[in-house]
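Following: one structure in structure tokens, then a few remarks.
What you see is the complex with one protein chain gone and the rest in place.
Then we have chain A:
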Amino acid sequence: MSRTPLDTVEHAAATPDVELPWAELGLKKDEYERVVEILGRRPTGAELAMYSVMWSEHCSYKSSKVHLRQFGEKAPESDAMLVGIGENAGVVDVGQGYAVTFKVESHNHPSYVEPYQGAATGVGGIVRDIIAMGARPVAVVDPLRFGAADHPDTKRVLPGVVAGIGGYGNCLGLPNIGGEVVFDACYQGNPLVNAGAIGVMRHEDIHLAKASGAGNKVILYGARTGGDGIGGASILASETFDDAKPSKRPAVQVGDPFQEKLLIECTLEAFAEKLVVGIQDLGAAGLSCATSELASNGSGGMRVTLDDVPLRDSTLSPEEILMSESQERMCAVVEPEKVDRFLEICDKWDVIATVIGEVTDGDRLEIFWHGGKIVDVDPRTVAHDGPVYERPYARPSWQDELQADDANKLPRPRTSDELKDQVLKLVGSPNQASKQWITQQYDHFVQGNTVLAQPEDSGMIRVDEETGLGVAIATDGNGRYAKLDPYTGAQLALAEAYRNVATTGAKPLAVSDCLNFGSPEDPAVMWQFAEAVRGLADGCQQLGTPVTGGNVSLYNQTGEAAIHPTPVVAVLGVIDDVARRTPVAFQEDGQLLYLLGDTREEFGGSAWSQVIHDHLGGLPPKVDLERERLLGEILISASRDGMIDSAHDLSDGGLIQAVVESALLGRKGARLIVPDGLDAFTFLFSESAGRAIVAVPRSEEVRFNDMCGARGLPATRIGVIDGDTVEVQGEFALPLADLRETHEATIPALLA
């Protein structure tokens, strides 16, 4: 058997006519021609491997880039922003010298193929992004979307995803403090597994992904590099260059949380000793990404000897090593005199660490294999100058018809009994039911700083034990609203997350997003995407909360059927003293319940229209971001000044859902009175935005009313905390025990 000669740069220049499998690697013809033009010759196999992964939709954002620019262009002035879009994760100043980094990412496709590992490595990836900024990870959140709750495949995917998130996150010692679980048939073949993480550091500890200073060493550390997660590289390696090798390797990576835990501790120890000049985690596109990004963000070039990369499988080709997505690896740039100490720390934690290259004077990224130069590129052309597409987009032909199908015209309950039955149906429906069966598989307590965790409106973590400084995070996104109107839907997601943070008493500071959509090659989907981005960018500008980073996941569709456009928005907030946080649970009998905000007849996309009528049509609730901001200010002031003892935002399911949740969590009932000007049905089920319920101690009622009156926020007294039923006067009374049974039995019955 004869081996083809190593495809070095020299060899490539001498053999211009060699056909390369660019199409199989996912490059378009014009993209390949552009690579040839950039290099002035055909690429080597290794170069092609790098360009093909780095220019993929996932890494280059080539379809979304032209729209995402708005997040920068419309970014509001914010003193809090320390590091913005483009780094591994954004960084926000939360005061007292602390900085917080946070980000949400998707791991949708792998989680459908292999739910446990797909979800687990999703957690692993986002956590490495956080470490790479210099921060200690302190919490994770998981916004999840699954197909219909009673579909047999949901029973395959959901338990695997939940076990994977738990299996990885629990083993890393990260409390899981929030997220969502939503069921909808549109996600049947495309579940969404988004993973978010927060990290905390001191301002001076912020690290960036750049390789500077000629002579500095490039150290690869963590797990050995294996053949997992390669996908396209196998084509390149086995079919073109050496057909004697095994070609099928698993495309989903396999995670080892224990290795990642060691990676966290050893990286933080190296940071503490100021040993690191620049750092990058190895995620999508593996070494191709890490080397090209580090080099292109730095001041010089980089030379790497690929032979020095520790391997799990000695038969891997250089192309495969460059493309491998083996988990739990990081790349650090370290000054030569600090290398020994860096390696010592790795050794202490039993982490393999190897010098694989160094920063050079030039501006080229050069990679060597068996003595031959197999890559010689300008790293910027790989990492940043990928193709940019202005994909055509057009408002879908069906949009008008969908919006005309008005949910407000659906038949409503005619009697008190019907109303009561519908309340029970809603609180027991999969989307509104308790998710305790899921969340109890996640550790909420580890690290000993969890102030609030799901099912609270936002998760809250104490940052400083002495001062009580804390941060809160909420993630929200309603695909049904976004389907009806993507611009408004994205703003509603932002408004809800913002409100959820404020409800707990924290001041919203910044935003991260995970934009989950169908195929960008479908103009209708592209329109949804463009509208959602425009809505979110406008909304963030108005609320003064800049987008610090995020992630786009496209091609979430099966055949012609795309998922609902699902922009998931995470809002990060800060609270001066976590002792002042406001919980969801009712605290004390006799406290007065107030409804804040305006209630209108808004049922488009509502939980009621879905559960009772299996209907999606009309328009989503109106957004008034100035109102959201005012509501937020009132909730924060009331919390700080001790005027409210519990609060809950109103969103899907409306007021009755919120009251039932607060009652069940607090083990205290409520008597509600339908306010003047509203009918009982609208009062209970409307999903008007910009609303919350709060419980006001009687001693604070005057002060609270004065504050709302002075600021112009409608505040309506709607009842009192009392007894062991949830009663709507003149309509019905439901015992807490019945509500609990209905609310808590659904998910275990479907999935356990």
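By definition in this document, a residue touches a chain if its C-beta (ideal position, glycine included) is under 8 Å from a C-beta of that chain, and two chains touch if they have at least 3 such contacts; residues count from 1.
To be clear about the criterion, contacts and distances are computed from a predicted model.
Protein name for the hidden chain, per its UniProt entry and selected from "Phospholipase D-like protein", "siroheme decarboxylase", "Putative ABC transporter permease protein YesQ" or "Phosphoribosylformylglycinamidine synthase subunit PurQ": "Phosphoribosylformylglycinamidine synthase subunit PurQ". Only one of A:407, A:501 or A:578 touches the absent chain when the whole complex is considered: A:578. Screening A:450, A:582 or A:746 for touch with the missing chain picks out A:450. Considering A:184, A:228, A:256 or A:628, the position touching the chain not shown turns out to be A:256 (whole complex). The residue from A:173, A:362, A:523 or A:544 that touches the chain not shown here is A:173. Interface note: of A:337, A:350, A:466 or A:614, the residue touching the hidden chain in the full complex is A:350. Where chain A meets the missing chain, the touching residues are 163, 166-167, 170-173, 256-259, 261-262, 349-350, 439-451, 462, 465, 578-579, 752.
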